[in-house]
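Here is the structure we will look at.
As you look at this complex, bear in mind that one protein chain is not there, while each of the others sits in place.
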Amino acid sequence: MPDSRFYHRAGPFTLMDLASRCNAALAETNMSDRVIRDISTLDAAGSDDIVYVSDASYIDAFSASKGGACITTQDCLSKMPINGCAILVAADPRLAFAQISAAFYPPADNPCSSAGDSIAPDSIIGSNVELGSGVVIGARAEIGSETRIGANAVVGPGVVLGPGCAIGANVTISHAVIGSRVAIAPGTQIGQDGFGFLPTKTGLKKVPQLGRVLIHDDVDIGANCAVDRGTLGDTIIGAGTKIDNLVQIGHNTVIGNDCVIVAHVGISGSCKIGNGVVIGGQAGLANHVVVGDGAQIAAKSGIMRDVPAGASVMGYPAKPIRQFWRDVAAVSRLTKRTN
Amino acid sequence: MPDSRFYHRAGPFTLMDLASRCNAALAETNMSDRVIRDISTLDAAGSDDIVYVSDASYIDAFSASKGGACITTQDCLSKMPINGCAILVAADPRLAFAQISAAFYPPADNPCSSAGDSIAPDSIIGSNVELGSGVVIGARAEIGSETRIGANAVVGPGVVLGPGCAIGANVTISHAVIGSRVAIAPGTQIGQDGFGFLPTKTGLKKVPQLGRVLIHDDVDIGANCAVDRGTLGDTIIGAGTKIDNLVQIGHNTVIGNDCVIVAHVGISGSCKIGNGVVIGGQAGLANHVVVGDGAQIAAKSGIMRDVPAGASVMGYPAKPIRQFWRDVAAVSRLTKRTN
Partner (left out) sequence: MPDSRFYHRAGPFTLMDLASRCNAALAETNMSDRVIRDISTLDAAGSDDIVYVSDASYIDAFSASKGGACITTQDCLSKMPINGCAILVAADPRLAFAQISAAFYPPADNPCSSAGDSIAPDSIIGSNVELGSGVVIGARAEIGSETRIGANAVVGPGVVLGPGCAIGANVTISHAVIGSRVAIAPGTQIGQDGFGFLPTKTGLKKVPQLGRVLIHDDVDIGANCAVDRGTLGDTIIGAGTKIDNLVQIGHNTVIGNDCVIVAHVGISGSCKIGNGVVIGGQAGLANHVVVGDGAQIAAKSGIMRDVPAGASVMGYPAKPIRQFWRDVAAVSRLTKRTN
């Protein structure tokens, strides 16, 4: 399921082989020769793919999944409708899946480290493209017509940049598919590994990051931002969204259209931001937060829970903006009284 | 009015032509052939320039302005002393002015994307300048004597760097005039577009960013900062000011001399920071805030209102620092009482 433009798949592997690589047990030994060709998310899986269910919250999605094999816990297994899926039982399915992911996708060559020609001969460069001095374009990358790329910027293998883009100097882009008229200011980094680690007895182990970054048309991204690629799915920025400087966007976060995201905002992983959302400077969003369409998040707010569509919130923890100011006033009255 | 070292002006245009480009109406049709040669701020305008008045707060400045034409609203027009100025009436003068700006200054070539020589043959390089491997110097840039520029740094066309500067590796500088003995650490980005967009029926439209960054003598700027250039005027950093890593400075902000600005501070657009101001780490300043000389802003503060000279403030919203600690103590007493 990882995009073959960015990732080279090894395998296939038999289930027995995979089980031994992640210290898992086959629920039914007669499945040991089943051939698995790829890893997948539950929703996109086919019969040659392996998926995982790490806790009961994924069981509904598993029921609808067409995956050929699944890694799960003994406890989840008792609640799951199997339907011919081959089951591997592991103490920590996320860790086991990370180990299987690493088997299918061994740590790749550094996507931007291949020496030789700075403009790969098999890259596809459109008409009227301007490439600054020192620009590096990786193998099979596609650069749309009229796109301008600033000096010393680095575009990794397989990256797609649409027409009319303006990419700043010293930008790095990897594992990304980017639309038309996207502007990225100097020093921004797109598509690096997300921040995914699992605790093990020998320390934190990196979860292979095998997804992409998708940036739709007319997006603006400021200077020195960081947009991590997805773990298995994609990090997505919707059309027309405007992002200021020094903004962090975590892996698998999905941002809607026409949002405004001010400098130093930090959006953690797997957030879902609706359309037309405004996020003030230095605000932070915890993992998995959902923000509804048209919500407004004041500067410096800390968002730990979902924000409904149309809401205006402020503070840490964030509250409706009127409540925030009432609380501020109440605390001030308190000290007037006590002093 | 934009600096011809950085921007190439088109035109001139007749008023009628400009009116049609921004969907505005001439207040007096006999002005339709007046020739306009440039855009300008109110204070710097001459008789060939066009300016704008988007709300009544600009009318005083308009009265003192020598601009030959002005875009404004029907409502403002009724309160403005015209004095021979040609008036265009538009529903949104800021948007109309942005459209006229784009007519005079069509989206430029990416300032750092010109291929060919990495050191432009018409750049002026002083004595004893050190240029690292991979450095790119744009057309007509001037590098002062004894200045050292780290590997893979990019200096855009027309940029002026004074003598004795130390520019780190992987820095990008465009649209900037920089004084003597300025140190800029690696990865910092200077002079990119500010974060200026206007809402329209077809989404957010970029306001052309046609100003500069001016950095005075003996300024230090840390690593991975972002300093946006002005929209029409300049973003300015005063002499002797010291800026830590990962700091954001928005367009048209003016910072005084001998300030200390700690890491992760975010300063929005059009702020005015006095001399000798200290801003602690991760503090944030909203647009248009004025901070007086010698003020001290504690780390993590959120500044939404002006800070008087000499004041010490803390918190979000920021309060006088004693009040902040009194409020903290009062809240603690509250929970002691209730538990």
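First chain written, first letter: the chains are A and B, and each begins at residue 1.
Convention: a contact is a pair of C-beta atoms (placed from the backbone, for glycine too) under 8 Å apart; a residue touches a chain by one contact, two chains touch by 3 or more.
No experiment lies behind these values; they were computed from the predicted model shown.
S.K.: Give the residue, chosen from A:A226, A:V278 or A:A311, that touches the chain omitted from the document.
M.R.: Considering all chains, including the one not shown, the answer is A:A226.
S.K.: Of the residues in chain A, which ones touch the absent chain?
M.R.: Touching the missing chain: residues 107, 109-118, 134, 136, 152, 154, 156, 170-172, 174, 187-189, 192-193, 195, 197, 203-204, 206, 224-226, 228, 246, 248, 250, 264, 266, 268, 282, 284, 286, 302, 316-317, 323, 326-327, 330-331, 333-334.
S.K.: Which residue numbers on chain B touch the omitted chain?
M.R.: Touching the chain left out of view, chain B contributes residues 130-135, 148-152, 166-170, 183, 185-187, 218, 220, 222-224, 240, 242, 244-246, 258, 260, 262-264, 281-282, 299-300, 315, 328, 331-332, 334-335, 338-339.
To be clear about the criterion, only the chains that are shown with their structure count from here on.
S.K.: Based only on mean CA positions, could you tell me how far chain A sits from chain B in angstrom?
M.R.: 32
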